[in-house]
Structure formats: structure tokens, C-alpha cells
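First the structure, which I've put down as C-alpha cells, then a few questions once you've had a look.
One chain of protein is taken out of this complex; the other chains stay put.
Going in written order, the chains are labelled A, B and C, and every chain counts its residues from 1.
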Amino acid sequence: MDPAGIYRTTYLDDMSIVRTKTQWTILISALILTVLAPFYLSKNLIDVMSLSCCILISTLGIQILTGYAGQISVGQAAFYGVGAYASAILVNDLGVPFIFSVFLSGLIAAAVGSAFGIPSLRLKGFYLVMATLAGQIIIIYLVSHMHFTGGMVGHKANYPSIGPLTFDTGPRLFWLNFSFLLLMTLMAKNIVRGRWGRAFIAVRDNDLAANVMGINVYRTKIFAFAVGCFFAGIGGSLAAHYTGMIHPTQFTLMDSIWYLGYIIIGGLSSITGCYFGVIFFVTIKEILTHLPVSAEMAQYILPITDVAFGVVIILILIFDPKGLNHRWELFKGYYRIWPLGYK
Amino acid sequence: MVDRTHKEKEGMSIDQLKTGIGDVPGHHGENWRLKTSPQLLVENAVMWRDKPALRKKRYGIWNTYSWQDYLDNVKYFSLGLISLGFKRNEKIVIVGDNDPEWWYCQMGAQSVGGVGVGVFIDCTPPEVKYFVQHSAATFAVAKDQEQCDKLLDIKHEILDVKKVIYWEPKGMRKYTDPWLIDFREVLQLGRQYEKSHPNAFEDMVKTGNVDDISCLAYTSGTTGLPKAAQLSYRTLIAWNYALWKYYPIYLGQDYFSFLCPAWAVDQILGFVGCLEQGLVVNFPESPSTVVEDAREISSVIELAGARMWEERYRNLFTRINDADWLKRTAYRVAMSIGRIYVERRQTNQLNLLCEALYKLADQLAFRSLRDRMGYVRSTVCLVAGAMMSPELFTFFQIVGIPLYTYYGITEAGFITMQQPGDIKRGSCGKVLPGREVKITGKENEVLVKADNAMMFSGYFRNEDATKSALQDGWYHTGDAGYIDHDGHFFFMDRISEMMALADGNKFSPTYIESELRCSQYIADAMVVGQGKDFVAALIQIDLKNVGQWAESKHIAYNTYVDLSQKAPVYELISLELKVINARIPERSRIKAFVNLHKEFDADEAEMTRTRKLRRAPLFEKYGEIIDGIYSEADMITVDTEVKYRDGRKGSVRAQVKAMRI
Amino acid sequence: MLLVIQNLEVVYNDVIWVLKGVSMEIPEKGMVCLLGANGAGKSTTLKAISGVLKLEWGEITGGFIEFDGKRINSLKPQEIAEMGIIQCFEGRRLFKHLTTEENLRMGGYLLTSNAEVRLRLEMVYHYFPRLVELRDRISGYLSGGEQQMMIIGRALMARPKIMLLDEPSLGLAPLMVKEILKVIQKINQEEQVAILLVEQNTKAALAITNYGFVMENGRTVLDGESEKLKVNEDIKEFYLGLTQIGSRKSFKDTKFYKRRKRWLA
Partner (left out) sequence: MNVLMQALLDGICIGAIYGLGAMGLVVIQKSSGVFNLAQGMLMMVGGFIAGSLSVNMSLPMWAAAVLCMLAMALIGLIINFLVMRPLAGESPFTQIMATVGLMSILYGIVMAIWGTLPYIYPTEIIPIENIEIGVVLLSPSYLNGLIIAVVACIVLSLYYRKSREGTAMRATSEDEELAASVGIRVTKVLQLTWIIGSICAGLAGILFGMLGSVNYMMGEIGLMAIIPVFVFGGLESFVGALLAGFIVGVVNMLAGTYLEVTFPGITNVVPLVLMLTILIFKPYGLFGEERIERV
């Protein structure tokens, strides 16, 4: 609901994401604050933020694939890995400049992803989940046993460098990852708002009806998988060059399931939902790992984090099944019509 | 939006207005162009070619028409009218909603030298017939199928109307009557006419004179048939000038037109005011979306009847009541601070603490309340028509909406107006410069004297009425009022409706009624007591609010009749009346009341189109109830005849209870 | 009175205020119809009676429902079903993957002895002979009419005192609708089962019921004997499509503007 005094004279104006001056100021000040983060936040925190930027990009992908298109995939970590390995091989072995290798590895992951889209045409619900699960295991098996991916030993990936600039220090990496994150969020937002976004939602809600309406369900599902895995690929390649060393154990089935956790807790079918989900989990992880722990409790620390995680997920699912984003919308709605009870 | 600083140079004096000196085109306050509306339009189209002039909201988007589009449409429409045989000084009747087409038709007719006659859209066919016949209109413009049907019903009685033009073609395909013609066809005729007569339009507009009659504004006719006041361009410009003098207005600011142009307000502001100042006239998408659209535009000036402001207050109040605990307390705290602040400001004992507290209260509730109601950019809001209760007026003052009451009549425009800064509770402000007000006779009738620039040009085809009203320069308004020691004018009531109890004590029913309407549970009321020994009232409960109250008290009810006669509802209303009685002078307090079993409805000639009560027909229609109240009977069976919108008659039998307080 | 609803208020996930004061009375063995446009709250009223609102995050926030003198608005659906209030949902909802026989057995879930189950099965097949040869077919593959018959049969299995039928004529051919409504009337007379019939087909509903209620956005706005309702001005105009002169409304002269509805009971 726009504030009073704002009227729209063109459709473009009416569709704008950022609608009023106040929203612009809030957005820009938030961006400046985050870009300046390396100067006032601890080094460790910056590293965590850089890595979570990559995870966020991949979560945007799974949000489009599962949140909007309704195709549940338990293989996001595998495609994330494909992106990582592809970029590492392209840069280190084939000498492709970093900037191309990022998008190339995104495309490679998208190609692999759409290959896994094919079974989704005839499968629904849990059978599809099983297909993607099989995909996850097979990809990780192949990756860890093929010679040119360095097998169980893992693969090196040097620091990203665009032209003369090499991003080797923490803050520089953070800025690179953060700018990619912004670019990808804008891309995701516009895909979701556009024609494809509506096709995704139609297929999610009722693919039979969507088919009758003239939406090529076959092409939409494939495209959904491709887009989802493209984002995963980009995220993966950035993460590869950030960590410098990639190893098959970094892309396990549990990571894929955590991606699902992020979008469910954050809120399905909403781009801001991914942000809520990832930020929420990263903070919880940070708090739990940095707990002041007495000596003899030390050996219990790992199980306790697992139990805590499980409890947190269940509590959120029970009290807020629609996710944090829904809670945020309610909060905004409540204060937009202050002091009235209803519009 | 062009942001011009407001220059404090003294504007044109009144006598300059008369003689027409100072024709230099300018903006606020410098000097006013004394021209007919079409001439102003031609000038504006030259000065501000593709700046926005009109906006119409369709499917959520405000389609903008530039001054050039405005001129083209008016030009081709007027040429079309000429080719259809429209001559100078002829009248064109327009009935419809606020649309750009209404502006084009009226301005088109005025460019030919004709006169626009606005008719309310919810008039029944007989009423439309009266307006068309009385104004001897030769052309009629109807908005859509519904209005065309009305005109077709009375076609045989208005034979001198050559053509009926409609601008909403929906559903009109099947109408083959040659009498009807589409607005776009008239434009087409205009284009062909222009080919054969190049710049005929420009010469025609030049011949226009500022003293020509621009439109006929029908008085609301609470007593007898409505009279048509002729308003010339000069008068309209003078009235505009009297209003805009105190407030900074800039080129390109928005004016929201939602009141039916049949009312004089939009003729003053919508047509002449906007042409003079270069304001953009914005039209709502449809009558039902006026509230949201008004909020989007947040018009610079808003002039509405007291009834409109009451409704806004009432539906705002219910929505605050329904809010949860946190919002309600925030609102109550802010209101208490606001009340103290306004009292202090009136007696100007403001101190810093009070200012700071008010700032806090403003952040707490008032800023968002203004945003919800859509008064973010309003420079001035005026309340007109029947009296508005002071209680309500202070509410809007507290919330920070620049609301001022004024007293004005169709025949003499704005007579007195409150100025920011010197506001007295319940007054209509001081007399505006260039006008004189005199109170005469035992009913202290208000007489107004102003030079003819600021007076209407007599009633159309009603010489004797003009004579009886205008005696040696003093216009007899027929309203009662008084001026207190420091020049503030207080409006009491129309003389014809002033009533006197059996013991001669006089009371003003409209004043009591406006106080009654202040309660959220009373939608409308009619006060009776002429020649009786105490004052009584027929109450029309507000279905929404009383319904909500009943639900919260788990009182089952089905229809309006059922709810209004419930005993607890009577208790509720009597409680409300006790509260209101405290604010009314002792002798004219309400002693008994009845909850009417049906709503007042303009269709049954119980109210005028501007929602004022028609007392004569109501007295005779509800005679049994009124006698019942005074005859100590507490149950009155009544069988009122009801007219459906499409003319069918039905009757409603109901048991109505009378109650003493 | 068998079933009394007084000023019922229902809210869905504590935001959407659906019912705002519904009051109805249904006599023993009465045949009552509930009319109203889509979204007037008819189905919600039925769900409130049969207590399944909780599963749809709906809750009764005001008023009460009394069956045989006992308050039932806070009971679980199972307890309400035990008391003999059986609902047939809108849109012919059934257990798609179970066979017809299994569906009917589920209807009689609360019956204790197998003998009684067989007895009532015979009764259902007596009313709906068509179901006999459909016993073992997966109910998902039955035709619309057959499904509707099976649903009413399933309701009959549970020894009902009152049956709440939600638009049984939805999507059925006119012939089938006549047949179904005739059977419902027969059940009401022979089995002494009260019927609360929610129906869009106003003409048919008023024909077979003796009392009717009209609902509009969450509130009962009008009630009366079916004969009285047939004659009411606004019912004729808005539900029966008859213009002032009582004849059938011809679509040739429909206006694109709509006349305001005025409930002047």
C-alpha cells in the first residue's frame, strides 16, 4: 500500500520494485553500511559473510526452482559443487580468465541441472525428490573418482582476478562476492516478476491446469532446473575461488537438505525469504560454535549443536510454517495502517 | 512540479477586478486574467503546451492529458456542437460523473457562448425533466446507458432537446435512436467542420466576454422548486480570488474533483480556479473508488459538505476502535495531548513543552492518520453547507488537517471564511473584504451586500424571485445567524427551518441534527418540535456501526428494521442522546426520540441531492410517528410506502417504539 | 428445536472474519434450505456445525450451536459425528483410492457391530440400487451422479439425526439433480432424518424444503417459509431472475448498471 500522495502515471512506474523516496534512502544506506562492513567488523565475521554471499546466491536458485516452480530438488549442493569444480578447472587448468569462468561454470551447472530436469517431467512429489537425491549421490561419486577433478585429494583454485585486480585479501573478496550477490538478486527478482515467474507459479500450483492454459510445462520445468542450477553454479565458482581448495566432502547430501531448510524457514516463493533463511542460520551457527564451553563439556559440543539445530527448525516450522518472510510481511502490514485496525 | 516561491505582493484589489485592469497572465497572487474560461484555456495551451492539465484514473494508472489535448478536445467538440445547430446563449444540460468528457462538453458549449447546466447523477427522471425544461436546454449530455435511459423516458416531454450525447458507449450498441449520438462522433463532426471553416473556433472564443453567463447553478431547493442562479465568469473569478488570496498555490499542483459539477463548488474550483492557476484536475476511476483515489492524489484544496467530513470521521473512528490495544492507547494519548495543544493555541499560551509534546503526538498518531486519510499535501480544506459540530471541527484541527469553516451561498459565493491563526470555536470566520453583512429582523436574517462583480447575475427566468431576494443591493439569504463582538460570524439555520416550541422558545433543528450526527451510532436525524412543548427527534441509526456494536454484544439481528427496533439499541441511542444533550442549550434538549425503521433516501424525495433534509415532505410522511411521540403512546404501528429505484412501489409495515429520556 | 445456531461468529486464521452473526433453528425431522451467493458463508456455517473448522484454522469466536439442547461448538468432529450430525462436503469429496464399498464402510466407522453395518449397507443399496454393481470399483473413477449417490449413502450409514448437504446438485445434469433431490426428500420422510440443504439451485431448493434462510456476506439476512420466500421481491429479483412483472428475465435487455439491493423484509 503506497503512502498518500503517490500516484502512478505509467505502468513501468507502477511496477517498480522500489516505490518511494523513503524506500530508496533505506536501500542505499543499507548498501553503504554493508560495503563499509570490513572496516568496522572483525575479520572472522567478514569471512563468514563472504561465504554466506555465495550460499545466498545458490539459495536464490533453489528458491526459484522449489519456491516458485514447485520442483523439489535435494541436489542443490551437488550443482553448487559442479560450479565450483568447473570454475577451478577452467581457471587453473585451462587458464580461462576468472570473469568468464564464473558465468561459464554457471552455464555448465545449468546444463547438468536441466539434464536432471528431464525426469521431473513425468515424476511428481517424492519420486522427483528421489531422482534429485540420486543425482546428488551420483555427481559427488563421479567428482570424487574422476582423474581430472583431482579425485579425493581435491582441486586447487587460485584467487579471483579481473584484469589487473586480484582479490586476495578478505575485504576485497567480500566486496567481489557481495557485488555478485546484488547482481544475482536483481536477476532473480526480475526473472520471478516476469513472464517466466508467472509460468513457474502456474506450474507449481497446478501443472495440469497450466498445461491446458497453454504453458509449455515441459519447457518451464527444464528452464526452472536450468535457472536454479545456474545460480548454484555461480555461487559454487565464487566459493571455490574464495576457499582456494575444493574437496568432494564440501558438497554432501546434508548441505542440499540445508538449502531446503533455508528457503522453508526463510519463506517459500519470496526472494527476501532466502536472505532471512540464510542470515538466520548463519547467525545461529555462529552463536553455537562460539559458545563459552567448559572443558569437559567440550566433547559434547558437536552433538549439542546438532540437537539445537533440529529443535530450532522444528520450533520455527510449528510456530511460523509460512516462514520468517511471512512474519515480516505481517509486521509491515501492521505498521503500514497504523493506528487503524484495518485498511 | 514547478516550485515557484510565493511572492507576498498585494494582489488585484476588488475595484480593479471590476474594471478589468491588469490582464498580464501570471500565477498566484500577481494578477488574475479576466477572461472567459475558453479564452483562458486557449492561453494556457499556448503557455504550457504539454504540461499536464487533466488526469483520469483508468485500471490503476492516471492517464494524463496535456493542455494541448484539453484544447483539441474542447475545440472539436464545440465545432461539432455548432455543426449540430448549437447557438450562442443556448443551454446544455450535462448529467454524469466527474470525467474529462464533462469538462470538454461544458467548455465546448461555453466556447460557443452557451451555458452549462449540471444535473446530479442520481436524479430520478422527473427531476431531470424539471431541470431540462426549466433551463430550456437545446442539447443534453448523458454519461452512460443509465442516464440515457432517464432521458429516453422523458423524451416526449423535452422535445426542444435536439441531440443527447453520451460518452460511455458500454451497452449502447443496441440503441438505434438517432436522437442519441456518441461523443467521439461529435468530435469527428468538429474535425470535418474545421476543414470547411478554418479557425472558426478561435474567432468564436475571442467574441466571448468575461460578463457572459458561464453556468446555471441550481440551489438545493429545500423549500419549493430549485431556482437557477446565473453565474458569470467574472463572478467565478472574483470568488476564486477571494479564496486563493490567503494560500500559496503553484503551477502543476493537483486538484481532485469528486463533487458533482452540478454543485457550484466544482464550477468555481474545477473549471475557473484550475484554469487560472494551472492546477491539474484529477478525476477518480469511478464513484465507488473516490476514497482511495483522493488519497493517492492528496489534493491541494478540498471543499466538501459537513456531511462528507462527518462520514470520514465516523468511518475512521470505527477503524480505530477495532484496532488492538497498542494502537488504541497510542491514539488516546495523542488525542489528549492534541486537545490541550489546540486549546492553548487558541488562547495562545503555547509554551515549549506543549510544542514538543505535540510534536511527539504528531509522530505517534497524527502523521500516519493524515497519511491514511490522504491529507499529506493539502494546503486548505473548507467545510461548507449545513453546520458542522464544533466537536468534530476540533478533531480535524488536532489531527493537523488545515480545515476551516466558511459561510457561502450559491448566489453570493464565499461570504465569511475562517483564516488560519484566528479560529473561534463554532464560528464561520470573519467577513471577507469587499463584502458587507447585516443582521435584520427578529429572526436575525443575514443580508449580504457586495458589488455586482461578486454577486450572481439573478435567477434564470425567475425575475420576481430575483427582485424579492435582491432589495436595493442587499441580498436576503434566508439564513439566520449573528456576528459577535470581534467580528466572527456564527451561522444558526435557515429561517424557514427555525422552529419555536409552544412557549415561543426558538431552537435551530439543523444545529441539533449536526450535533446528533456527531455520534458514531447515528447516521442521520430529523428534529421536530414546532409548536409542541418539547423537542423530539426521529433517529436513523448507522447500520454499520450499530451492527458492529450489536455483534460485539451478541445481539442477533437480521435486517435494518429488526436492528433499529431492538430494546438494547434504544438504550444505546438514549445514552448517546444524554451525552449530546449536555452540549445543547437547556431548553432545546431532546426529550423523546424514535428509531426510524428505514433510512432517509433521496429517491423518495426525503432529502435533496446534497443530502439536506426536506422537512415539508418528511413532516407529512411521518406525521403518525410524530403525533405518536407526543401522544405518550410508546408503540406506533406505521405503514410507509417505499419507492424502489426503478419506480415500483412497495409498502413496509413496522412497529416503531417511542422512548422518553 | 433439534439444532439451534445463535449469532454464530467464525474467524479464519484469526484475521478473516467470515461469519458475523448467523442465527438459525432447524426443527426435528425438518427440511430446511440455506440460500446465498458464493462466498456468503454457507459452507463455513456447515463446517462450523460439524466441527471440522479447526482443521482449516477456523475458530468459532462468538455465539453458540446447540444440538438437542447440548452445546457442541467446542466438541471434536468425532464427538459431533457420534451425536448424529453428518456432513456431505461441497464438490463431492470422497476417498478417491478406496472402493465404493470401503467408502460406505468408512461412513459406518462409528457403528459397533458388524451386523448393523451390513443392515445399513442393505438400506443404502435399497435407496441407491445403482451402487450395487459399483461395489468394488475405485470410487475415483465413478461418474458425478454415482459419486453423489455414494456420498449420500455414506452419510446414511452413520445413523444420522441430521444431514448437512452442501450443494448436492453441483455439476450434475438436471435429470440427475431431480433424482437426487427426490431421494433426499424420501430419506427425510422415511428415515425421519432432518436435512439442512445448502443449494444454489434456488427454485429446486425452495420446492422441496418447507423453511429457508438467506445469507449474505456472513450474516443471515432473511428467513421464512419457503412459500413466503418464493414471493419476496428481492429473492425473486436476485435469486430467481424474475423481473417486476414476474416473467422470466430476458437477457436481451440487461443493463450494464446494477440495481441496488434493499432488504425490506
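Simple rule for what comes next: a residue touches a chain if its C-beta (ideal position, glycine included) is under 8 Å from a C-beta of that chain, and two chains touch if they have at least 3 such contacts.
Values in this document were obtained by computation on a predicted structure and should not be read as measured data.
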*Which of the visible chains would the unseen chain be in contact with across the whole complex?*
A, C
*Of C:7, C:50 or C:73, which sits in contact with the chain we cannot see?*
C:50
*Which listed residue (A:95, A:163, A:214 or A:303) would be found touching the missing chain in the intact complex?*
A:303
_Option touching the unshown chain, where C:42, C:120, C:154 or C:219 are the choices_ = C:154
_Absent chain, residues of chain A that touch it_ = 72, 118-119, 122-127, 129-131, 133-135, 137-138, 141, 145, 206, 208-209, 212, 253, 257, 260-261, 264, 268, 300, 302-314, 317-318, 321
*Tell me, which residues in chain C touch the chain that this view leaves out?*
50-52, 55-57, 76-78, 81-82, 86-87, 89, 93-98, 102, 105-107, 109-110, 138, 140-141, 154, 158
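Heads up, the rule we're going with is that only the chains that are shown with their structure count from here on.
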*Taking all protein C-alpha atoms shown, work out their mean, then name the chain whose own C-alpha mean is nearest to it.*
B
_Inter-chain centre distance, chain A versus chain B - centres from mean C-alpha coordinates, in Å_ = 57
*If you average the Cα atoms of chain B and of chain C to get two centres, how far apart are those centres in Å?*
50
*asked:* Under the stated contact criterion, what part of chain C meets chain B in this complex?
replied: 6-7, 9, 20-21, 23, 62-63, 219-223, 233, 244, 255-257, 259-260, 262-265
*For the complex, which residues does chain A have touching chain B?*
2-11, 14, 337-342
*Quick one: which bits of chain B touch chain A in the complex? Just the residue numbers, please.*
55, 57, 60-64, 282, 295-298, 316, 319-324, 327-328, 330-331, 365, 368-377
